[in-house]
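For this depiction, one protein chain was excluded, whereas all remaining protein chains were kept in their positions.
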Amino acid sequence: MIKCAIVGATGYAGEVLTELLLKHPNVKIEALYAKIEKSLPISELFPRFHERLNILCNPLNINELNKKADLIFLALPHKISMEIVPDILKRGKKIIDLSADYRLKNFKKYKQYYHADHLDKEHIKEAVYGLPELYRKEIKSSRLIANPGCYPTAAILGLAPLFAKDNLIESDSIIIDAKSGFTGAGRNPIPHFIFSEVNESIKPYKVNIHQHMPEIEQQLGFMSKEEIQITFVPHLIPVDRGIISTMYVNLRRALDMEDLFKLYKEFYKNERFIRLLKENRLPNTKDVVGTNFCDISLNLDAKKKRLIVISAIDNLLKGASGQAVQNMNIMFGFEETTALK
Amino acid sequence: MIKCAIVGATGYAGEVLTELLLKHPNVKIEALYAKIEKSLPISELFPRFHERLNILCNPLNINELNKKADLIFLALPHKISMEIVPDILKRGKKIIDLSADYRLKNFKKYKQYYHADHLDKEHIKEAVYGLPELYRKEIKSSRLIANPGCYPTAAILGLAPLFAKDNLIESDSIIIDAKSGFTGAGRNPIPHFIFSEVNESIKPYKVNIHQHMPEIEQQLGFMSKEEIQITFVPHLIPVDRGIISTMYVNLRRALDMEDLFKLYKEFYKNERFIRLLKENRLPNTKDVVGTNFCDISLNLDAKKKRLIVISAIDNLLKGASGQAVQNMNIMFGFEETTALK
Amino acid sequence: MIKCAIVGATGYAGEVLTELLLKHPNVKIEALYAKIEKSLPISELFPRFHERLNILCNPLNINELNKKADLIFLALPHKISMEIVPDILKRGKKIIDLSADYRLKNFKKYKQYYHADHLDKEHIKEAVYGLPELYRKEIKSSRLIANPGCYPTAAILGLAPLFAKDNLIESDSIIIDAKSGFTGAGRNPIPHFIFSEVNESIKPYKVNIHQHMPEIEQQLGFMSKEEIQITFVPHLIPVDRGIISTMYVNLRRALDMEDLFKLYKEFYKNERFIRLLKENRLPNTKDVVGTNFCDISLNLDAKKKRLIVISAIDNLLKGASGQAVQNMNIMFGFEETTALK
Partner (left out) sequence: MIKCAIVGATGYAGEVLTELLLKHPNVKIEALYAKIEKSLPISELFPRFHERLNILCNPLNINELNKKADLIFLALPHKISMEIVPDILKRGKKIIDLSADYRLKNFKKYKQYYHADHLDKEHIKEAVYGLPELYRKEIKSSRLIANPGCYPTAAILGLAPLFAKDNLIESDSIIIDAKSGFTGAGRNPIPHFIFSEVNESIKPYKVNIHQHMPEIEQQLGFMSKEEIQITFVPHLIPVDRGIISTMYVNLRRALDMEDLFKLYKEFYKNERFIRLLKENRLPNTKDVVGTNFCDISLNLDAKKKRLIVISAIDNLLKGASGQAVQNMNIMFGFEETTALK
């Protein structure tokens, strides 16, 4: 039994993480922290935990945290993780950070997109990007996981096989048109997030300036070994959960569906949470919401040598807390799908 | 052409009122005010008015307001109207107040339900309750209209005919189970109003303590000439607009459907915005949303001498801004349905 | 490991039941049947089962069914179960019937509400009403479970303690105003069930004629030992899952909140799926959806000796498939919460 704590238990990712850990046979939730005035039973904050989890959610206390838990999940807004990570690592604890603080290796990009100087440059380098399909080996031996963002998870998983051997696509042709359910925006009581502003509305936002862009570009760049600049347009959709990432890329040379399927099947042959859809099948967020799967569909516009890859995930599971648990399972040698099937 | 101003233009009622006045051939919108830091074009605040209404929305300035408009709509939260009404009346202007401040004749009830002393007891008495189906004559000659609440409109219109001649129902048997779309809650950025807290959720709230209770009890009491105490349970439903009010009352004596239809038809025979549904027809908010109608359905549970009246309105039209315009039409002698059909 | 089959696997209840049984450590899904033209992998019908459940869904074949399974779940529309139950029982198999066919002891009521003669009067009597909180002992030894309807589950659980010792309520005062998410209506492609007819709409239906009425009346009647006639108004709400049942009853004698809480706590003291909410706490479907819980809130309108009980369930879990699994757990001696926590 490993002892866990969640810092940031009252956000959407923290709430879902609590649900998952509660089901996990090898884990005990020892402490929950959040930005709240005073300690409250978690079941007061989330009545769904009533008679299921009898524990307080407290204002953050680092000393107590370090005493209580061996593995700490940070489900915080960016800029806060980097203030507490050094102290936790010093105490010999492991961290899975769901915030963006340790995802970007280039701290100048961090400043550009998150509008803050990075306060813990020391640990950026050792942090492992927690996408098991790309970095399983590194995750296994890491003590600091930078759990990927939701849009990057859907995008990178959809495009990774195209960079597996040689770069099959024109690097300046990558267009990612993403659609996300509301929980991706976080539990923030700002005026344009109230129900009737979002309900019955479809809208793009942060066109080509979203903070998940450099994260996608960095990972695709690592794979392609060249600098990648994508075009990225996210859209807010009035559903609770789910992301559809529709991606358009131009192929460097003509490929047919058989080639493409071979490539993707080979790349993901041992992956338990990737489902490659048959030709002419399309993803639907309904099929992945509530699961840790990423569904991927390949569609070829042969006349224009353009490939359309469409991926779907649950932004709170494979896009956040499910992936965090998958990473924990890998780090601690548990069966990778525990609490996720 | 009458000159109008709206105070509280950025709430849901204010926004819809602006839409309606924009369409009204006898009205000019001279000024818009709201609780904002600095003046902004209304089309910046609500892009839907872009290229349709070219006017600033300003922080409230009473002097300017009184100079610019002859009729002032107050679409404010309660407690604020009563601070400015006396001054506006002194200047000889007319007021349609969409807040609750002048609806309750008994200022002790006001204090009990709105948790504040009433600051303008002088004008409570002259204020006319702006429900045209009951008070058309008084509205015509009034300078201060207390525009009814959304739940009271649906409830009172559904039950009024039962008090028309003699009291047909047992006064302690009245149960009102209401279901409202989100806009009834107002444009408040509080945590439990953000999208994913409301979406995919059904919940009761303020059981038997909602501030619209005394308003319903007061009006039913005036009609029945006895004190009425209702049981009132409102529920929040994840739709933008619409109220269904399901009302259960025990009849004092056996009545059949023919009696009941006769009673309701007679009571509402000249009303343009009341639609009495045929037997076995039930209301649906879809049929009234976007209109100023109140649909009413009568259902008899004869064995138990219980009548089930179900009414439906658009909470922002017949339940707020549509009714305000109807009141304006009556006050100024315009055709009553202008801008409302 | 018990061998199970589901007949009616393509309805909402069948789909959710498949999910639950897939998670159950003591169960193997041996066969799935549905009203379909030809056999298809279940993952073709429901892509969410892709790479999770590799089994065909077939047109019903009773012989094969009887060979393959020891426990058969019937997740069928009414009128079909009664045609196949006798044959299955003859083969010594156990049945959990999620349809209405064996719920009503009085076959005249069945005809009245379901518009069909009952074809298997022989087995009506032995069928046990599968509400564990009332009939756990009988369920344990039964071979034919009539799994309760969704509205009856929410209503009966909310009111049962009031009949525990002596009848505390006036029997003709019971009013049940229920609000249900769409899946309660079943997966039927009829015109008024298509998305935009239901979305953004609130509507009552089948006022006082719903087929779940006699089921509630029967169970309340058994407890009270007198004939009970309720007033029942269901409403359709545009959410996927969840029922709020708001119930109004007049007390025979004055009771205070302490009395009432004592009564309910005592009645449900050993129940794992009943959560009695603290005073002034109200249920929200969000808190029960995805769980097998029934949340119950007590609200007293003391002046009128009226009690308002509000209960909430997930119509597809405690209101259908979750309860079916709970019944199975009891019948086969598994821990009652297996696959349900």
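A, B and C are the chain letters, set down in written order, and residue numbers restart from 1 in every chain.
Basically, a contact is a pair of C-beta atoms (placed from the backbone, for glycine too) under 8 Å apart; a residue touches a chain by one contact, two chains touch by 3 or more.
Quick caveat, the model's predicted, so the values are computed rather than measured.
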item: Which residue of A:G8, A:P148 or A:G242 touches the chain not shown here; value: A:G242
item: Touch criterion as defined above, residue of A:G14, A:P47, A:G181 or A:P214 at the omitted chain; value: A:G181
item: Listed residues C:N54, C:N106 or C:N199, member touching the removed chain; value: C:N199
item: Residue, one of A:N58, A:Q211, A:T285 or A:N329, that touches the chain absent here; value: A:T285
item: Missing-partner contacts on chain A, residue numbers; value: 172, 175, 177, 179, 181, 197, 199-205, 207-208, 229, 231, 233, 235, 237-244, 246, 248, 282-286, 289, 297, 299, 301, 303-304, 306, 308, 310, 312
item: Interface with the undisplayed chain - residues on chain C; value: 12, 182-183, 187-191, 193-200, 238-240
item: Sites on chain B contacted by the missing partner chain, in the whole complex; value: 23, 46-48, 50-52, 200, 275, 277, 281, 284, 286-288, 290-291, 293, 295, 341
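Following the convention adopted for this analysis, only the chains that are shown with their structure count from here on.
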item: Furthest chain, CA centroid comparison against chain B; value: A
item: Chain whose Cα centroid lies nearest the overall Cα centroid; value: C
item: Copy pair chain A, chain B: interface residue numbering same or different (half cut); value: same
item: Separation of chain A from chain B, taking each centre as the mean of its C-alpha atoms, in whole Å; value: 46
item: Touching two or more other chains - residues of chain B; value: 181, 197, 199-200, 238-240
